[in-house]
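The structure appears right after this line, and notes come after that.
Entry: subunit A
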Amino acid sequence: MFAAFDNFPAMLIWLPLVGGILTFFMKSEKSAKTTALFFSLLTLGVIVTNLFYTDVKYQLLNQVSYIWLPGIGTSFALILDGLTRTLCLLTAIVLPIAIINIPSGKYKNPNAFYGLLMLTFCGLMGVFMAIDALVFYLFWELALIPVYFLSSIWGGEKRIKATFKFFIYTFVGSLFLLIGILYVYLKTSGSFSIVSFYNATPTNGEQAWLFFMFLIAFAIKMPIFPFHTWQPEAYEQAPTPVTMILSGVMVKMGLFGLLRWLLPMFPYATKTYAEPMVILIVLGMLYASFIAIKQDSIKKLIAYSSIAHIGLMAAGAFTLKSVAINGVFIQMFNHGINIVGLWLIADLIERQTGVSKISALGGVAQKAPVLSIFMVIIAFSNIALPLTNAFVGEFMIFNGLYQMKPWIAALAGVSIILSAIYTLNMVKNVFYGEVATAVESYVDINKVQFGLLTVITLLIFIFGVYPTPFFSMISETVGLILNKFVSI
Partner candidate 1 sequence: MNKYVFLIPLLPFIGFVINGLFRNYLSRALVGIIGSGVLLASFVLSLFVFQETTAIGFQTQLITYFDFINAGGLKIPVSFQIDQLSALFLLVITGIGSLIHIYSTAYMQDESTPHYARYFAYLNLFVFSMLLLVLGSNFVVMFVGWEGVGLCSYLLIGYWFGNNNYNNAAKKAFVMNRIGDLGFLLAVFWMLQQFGSITYAEVFAKAASAPVPVITGITILLFIGAMGKSAQIPLYTWLPDAMAGPTPVSALIHAATMVTAGIYMIARSNVMYSLAPISQNLVAIIGISTALLAATIALKQNDIKKVLAYSTVSQLGLMFLALGVGAYTAGVFHVMTHAFFKALLFLGAGSVIHAMHHEQDIMNMGGLRKKLPITHLTFLIGCLAISGIPPFAGFFSKDEILTAALIKSPVLYALGVMTSIMTAFYMFRLYFLTFSGKFRGTHEQEHHLHESPFAMTFPLVVLALLSFVGGWVGIPALFAEDAHLLSTFLSPVLGTPSAEAHHLSHSLEWALMGILLSFIVVAILFTRRLFGREFKGENTTEGLSGVLANKWYVDELYNAIIVKPLDVFAGFLARVVDNKIIDGLVNGVGKAVQFSGRQMRFLQSGQVGSYILIMMISIILFFIFQLFWK
Partner candidate 2 sequence: MPVSEILFWFLTALALFSALMVVFSSNPVHSVLWLIMVFFAISGHYILMNAQFLAIVNLIVYAGAIMVLFLFVIMLMNMNTESEPQKSQWMKMAAAISGGALMLVMIAALKDNVGAVSKTSGEGSIGLIKNLGNVLFTEYVVPFEISSILFLSAMVGAVVLGKKESSKIVS
Partner candidate 3 sequence: MQVMPINYYIFLSIALFTIGIVGVLTRRNAIIIFMCIELMLNAVNVLLVAFSKMHHLNAYALDRATTVGTEAQLFVFFIMVVAAAEVTVGLAIIVMLYRNIHSVDINFLNRLKH
């Protein structure tokens, strides 16, 4: 295992795992939290360092393959490329934030809590880095189990039901995924490696249904309309750190699946279904946006707005336009940052006032000006105001949609109006207006929370003003994805 520390991917897997296991054995909450935090920050450090080792000559540091089950042709193969870096970086940023934000004494037997968080972390890293179909599936499931326990044990009062629905829903999806993987595997020369999967060319007829086998799993995970109904409840019931991970990172598993597996594996089917898919997804976006307008619970509002945003990304992925794919990449990262910021604020409000009903809140800005400033910034980055991070991605995605079909872009564009409506509604009713009774005794954020929000805000502006380095990081991967389509 120590030999495994000689390269980045292995480190990114092992550090969270070791950290998680250690955390389980911590006695006091403080030590548990510090251990978890230490290891997550360590991981963050690793991935950040890796950003300076992206060159081809560091190939050996960024791609590894350990022998696992040679009999059935699978090996523990991991890679760090543009796509992976994006998401691993996101994960490694989100997790410390989530951990730091946890107030002490909030969750009973904390060592288990933090331990499970770290295991989720490990699972996510695995999902993003795996380039062996079976390993991918493995982590795909494993990332789910800890989350299931986290929200079922520490969640809200309707937690068990909501989480169970979420679990079964995603489990069904992943079973279809399994069928798909196995079928393609039989098409290969008995190997699960991504390369052989790319080269295994099922007939167009097979692609037609294999496409959906994979798609269902990813669609449920993202989720996109109409597979989304598990999400609002799950977000509402899960404990905040978990919600952050769910909405910030886990939903990206679906998009990741699209970009890493679905699109390159079934270029023909993708080409065929691309346009209907985009139309469906765009309609789903509008649908979610409309519903978001009517939500009275901050959490559900964020959930639906997330559905809309994710939908936009999915649509962008299916446009198969280089600009859109680039946009999806950066938007995956930025959406993660923004929504984590939103959850952070929702949590800060609920933690003090005890309510998350919009109608029961109001006038927070008069009590907590600093918090409100951050809120306004994050809210406007959520509706993709220029110079905030979301604008870059969404601009490119819309551009791609337009290249596909102008009217689709126009239709999808309506969602930016709607997003303005519901976001500003929330800002208005929660932060402005007369002070509601619930927020009479509200005190502004403390140093730590200020720090967290500052980090998020900085990321928002940095990626909003100067995203160029990011694009140079991902360009190669995008090219690889799109290469599969030039021939068709």
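Regarding selection, all candidates are chains of the complex that A comes from, given by their letters.
In this section, contacts are C-beta pairs under 8 Å (C-beta built on N, C-alpha and C of every residue); 3 or more make two chains touch, one makes a residue touch a chain; residues count from 1.
Everything quoted here is computed from the prediction, not taken from an experiment.
Asks: Which option touches subunit A in the complex, given 1, 2 or 3? Just the number is fine.
Replies: 1
Asks: How about subunit A: which of its residues touch candidate 1 in the complex?
Replies: Of all residues in subunit A, those touching candidate 1 are 165, 168-169, 226, 229-230, 287, 290-291, 293-295, 321-327, 363, 365-366, 369, 373, 376, 380, 385-387, 392, 395-396, 398-400, 402-403, 406, 409-410, 413-414, 416-417, 420-421, 424-425, 428, 431-434, 465-468, 471, 474-475, 478.
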